[in-house]
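A protein chain is absent from this complex, but the other protein chains hold their places.
Every chain is named by a letter (A and B) in the order it is written, and numbering of its residues begins at 1.
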Amino acid sequence: MIASFRSKEEVDVVQLPRRRFLKLSGAAGAALGLAACGGAPPPNPGAGGGGEAGSVTVGTWGGDYQKFLQDFVEPALARTEGAPTVVYDVADQVARMTKMRTEGQTGGPGTIDVTALSDQQAQEMADASLLARIDPARLSNYADIREDFRNDLWVPHIYSAGVIIYNTEHVNPAPTSYEVFFDPAYAGRIGIMSIQWATEYFMAAALEAGGDPGNDWDAGWQRMLERKGTVRVYESQEQLGQALMSGEVWLAFNWKARAYQWRQAGAPLASVVAREGTFPVVFTLGIPANAPDPDAAHAYLDAALDPEAQLRFAENMGYWPTVTDVDPSPELTAEIGFTPEEEQRIYQIDLGYVAQNNERWRQQYVEQLINQ
Amino acid sequence: MTLPRWLTAVGVLVFGFMLLPVALVVWMSVFDSEFLMFPPPGYSLRWFTGLSRERGLFGGLQLSFVLAVSTAVLSTALGLLAALGLSRARLRWRGLLENGLLLPLLIPAIVSGVAIYIYLYQLSWALQVRLVPTLGALLLAHTTITLPWTFRLVHAGLAGLGTDVERASLDLGRGPWQTLWRVTLPLLRPSLVGAFVFAFIFSFAELEISLFLISPGQITLPVAMVQYAEFRVDPTLAAVSTVQILLVGTLLAVSNRFIRFGQVLSGGVKG
Partner (left out) sequence: MTFDRSTGRLLVMPAAVITVVFFVAPLVYFLRFAFERPSRTAFSEPVFTVENFTRLFTSPFHVGALTRTVVVAAAATALALLLALPVAYLITKASPRRKALLIILTVFPLLVGNVVRSIGWVALLGYSGVVNTVLTAVGILDTPVELLRTATTVTVAITSVVLPLMVLTLQASLEAVDPNTERAALDLGARPLRVFRQVVLPQIVPGIAAGTSLVFVLCINAYATPRLVGGAQVPMLAPVVYDTISSDNNWPFGACMAAVMLVVSLAVVALYGTLLRRQFEGWRMAR
């Protein structure tokens, strides 16, 4: 299924849409007007030709994420021999995926070498043959990656897991089970996000199953529908965070890292791994199938796994390291990490299954649960 | 003629409503709290002093400013040429052309952004010349979506001018180009300044098209702001907006000394 670097035949195959395109657009006139705007950047013929030598283009979120990549990963990268310079292509995840699909579906040259995505989205890209395989031999830190996170489609950069986040002043006693999200006492005080649905499907299915829901996340859908009217819906992590901090809502199912970030801002929040168990979210770094410079991309991936870079990311962002050769303080572990006992209740999920159902889940979620 | 008092009162209220977002943003920028809460626990200027550390926002401010100025120059120039052609030459398909230039307003910018991106990307591949992402494509796309505004303003300005003065100049023996340069353009100055201001503002605030067309290593201010908001809700964004408002506000106030805005932006959007 998954394409590695493009072979000769594949290049021939992808010529087809190109011809179709020229025919369709009748673009001769348009081409004239455009010659002017090509300007500075060099022509980029075919896959693999493009990027400037010695530079790696990283497609990522902006804001803090980019800042921490610059501050923590780049120093590690600079220590490697012949280190490439780093250029960031900043966009939200959805726009980044759209760009990758456009480049991939056209079969044209790529513009980014490293792409940062959550694991579920990375799986979707891999299923569409848009990710290249990484070569573990080229990553000196590969052996230090936690075994359950190893993968040859991406490297795990940081991770967290879904937890019940609750307001300590209003939610008594402290919740231990997902049942709290269906407790009439908290109706109207529970926040969900329109952009994050898989977590909610998992939660309801885990409650239904009394543990690991396996590959049946639809099992909780009826329960989910009962939540209509008892939940408040937010458009982004930022809006949900604002609501938790202000006391507009008291409960949410979200990553432990987010709970940490919001608590840092001074909100009376705590978090707990539910007794039904939960699943991890891994933010990954992968290499697009048409990356201009896979060598530089591997160097960057390796630097992201550097123990020092991993620890600094954890301290500043609240996500937990994915490598084993770091030694976080016990305080930090309590804030953002997971005890061995909790780790037992963090189930690995079948990303392929999630990727396959994602579109249907999203529509069902937005159209039937959220829409009033 | 004296105006009824209630009318003034209504006007003040509506102005208040219009300026409310501006006032809120400036107010929030000095909140001394990590997240937005009312009433604020105190006031502080720390979000302004902290701005210098925000490379994304800072770089965005620079790129957006340069882009907005270039867009405004290009868009005003193209709008002027088109308006001259359409109002001073008897062209066939005039109605079609006039309305055609307004087309970019008819589709949500987020959709045009994606459409422009995929089209240009496929065209690049077909022509083997990279068109997106490039700064040139970003500039031309901004020009295209501001063109409806600049064209309308200048076109209305030309209509308001009429042709009498020009005819007088021609009768006095000046050639058409000299008339254009010495008579028409100076009289048209208010409309041109207005067009420039509009294009500048719309380019500066443009989010959706830039999202897909910015090149690696570059970011416009609105995109940087959305990205910042993914991870933090502190008043930094309000602070950077306040800087933007002050910056452009000063520019407007200064240019008002040279050209009265009383005449500039009117006509602009005249049918």
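Keep this in mind: a contact is a pair of C-beta atoms (placed from the backbone, for glycine too) under 8 Å apart; a residue touches a chain by one contact, two chains touch by 3 or more.
The model shown is predicted, which means the values in this text are computed figures rather than measured ones.
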{"item": "Hidden partner chain, touching residue among B:118, B:195 or B:214", "value": "B:118"}
{"item": "Sites on subunit B contacted by the missing partner chain, in the whole complex", "value": "1, 3-4, 7-8, 10-11, 14-15, 17-22, 24-25, 28, 36-39, 78-79, 81-82, 84-86, 88-92, 97, 100-101, 103-112, 114-116, 118-120, 122, 140-141, 143-145, 147, 151, 156, 160, 163, 166-167, 169-170, 176, 179-180, 184, 197, 201-202, 204-205, 207-208, 221-222, 225-226, 229, 237-238, 241, 244-245, 248-249, 252-253, 256, 260-262, 264-271"}
{"item": "Interface with the undisplayed chain - residues on subunit A", "value": "17, 20, 24-25, 27, 29-30, 33-34, 94-95, 97-98, 101, 105, 128-129, 194, 232-235, 239, 242-243, 246-248, 359, 362-363, 366-367, 370-372"}
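The criterion applied here is as follows: only the chains that are shown with their structure count from here on.
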{"item": "Where subunit A and subunit B are represented by their mean Cα positions, the distance between them in whole Å", "value": "35"}
{"item": "Touch list for subunit B against partner subunit A, complex", "value": "34-37, 55-56, 114, 117-131, 133-137, 139-140, 211-212, 214-217, 219, 223-224, 226-234"}
{"item": "Complex interface listing, subunit A residues touching subunit B", "value": "17-18, 21-22, 25, 27, 30-31, 34-45, 50, 57, 59, 61-67, 70, 87-92, 95, 98-99, 102-103, 106-109, 111-112, 236-238, 241-242, 245-246, 261, 264-267"}
